[in-house]
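With one protein chain withheld, the remaining protein chains of the complex are depicted in position.
And now, chain A:
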Amino acid sequence: MNLQASWLLRDSQPMWEKDMMAIKPWWVVKGQDKKARNYRRWKIPPYLPNNRDLFVLTYGALVAQLCKDYEKDEDVNNYLDKMGYGIGIRLVEDFLARSCVKKCHSYSEIADLIAQVAFKMYLGITPSVTRNESSRNEFSLILDKNPLVEFVEELPAGRSSLCYCNLLCGVIRGALEMIHLTADVTFLQDRLKGDKVTEIGITFLKKLEEKKCRRKK
């Protein structure tokens, strides 16, 4: 029914019916409230602004400046990792608050969460998760599109072992450490170095501590 028709109908209704329509039964009201609450909870606003060129250029400027400051590629990679770690230990709070995810019971759930929720929330991409068959603790995230390297086509001469996005590894490592999981996160493949895809490998080092529920007797 279009808006005009509904207003016409309202005028023809007696006054008491209109008042009754305003009053909704309690189960309808509760349901609406719940819907609104869920919507607020699950709505993940796009964190990356519409024009993310500034963000990508800032990251590029950061890496370029680090390349000027440090001669060796390993030093630049380590420093990027440390910076990412500092970001990750703080970012995990924001992530957990905004995503309201349930408790994970396995490493593969955690890897799926990182790929499908965290990456989507902060970078707008969804990498695919593959699991190393030989080991239960090793997973890799395969990114076919990496927004951070949008303007970089190839690494500069003399910087062939630079991991341009090593900050991401540090972020994941820091975030996992804050929830008491130690992991080793590195780049296994990198498109900038000539590989076909960009692959981040996550190796969980410590076992997940199981919480024992003790009922008070």
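To be clear about the criterion, a contact is a pair of C-beta atoms (placed from the backbone, for glycine too) under 8 Å apart; a residue touches a chain by one contact, two chains touch by 3 or more; residues count from 1.
Everything below uses one rule, namely that contacts and distances are computed from a predicted model.
Asker: The complex lacks one chain in this depiction; which UniProt name from "Proteasome subunit alpha type", "Trafficking protein particle complex subunit 2-like", "ER membrane protein complex subunit 3" or "General transcription factor IIH subunit 1" does that chain carry?
Answerer: UniProt lists the chain left out of the view as "Trafficking protein particle complex subunit 2-like".
Asker: For a quick check of understanding: of A:Glu71, A:Glu133 or A:Glu153, which residue touches the chain that isn't displayed?
Answerer: Only one listed residue reaches the unshown chain, and that is A:Glu153.
Asker: Hey, which chain A residues sit against the chain that's not shown?
Answerer: Against the missing chain, chain A presents residues 53, 57, 60-61, 63-64, 67, 151-157, 159.
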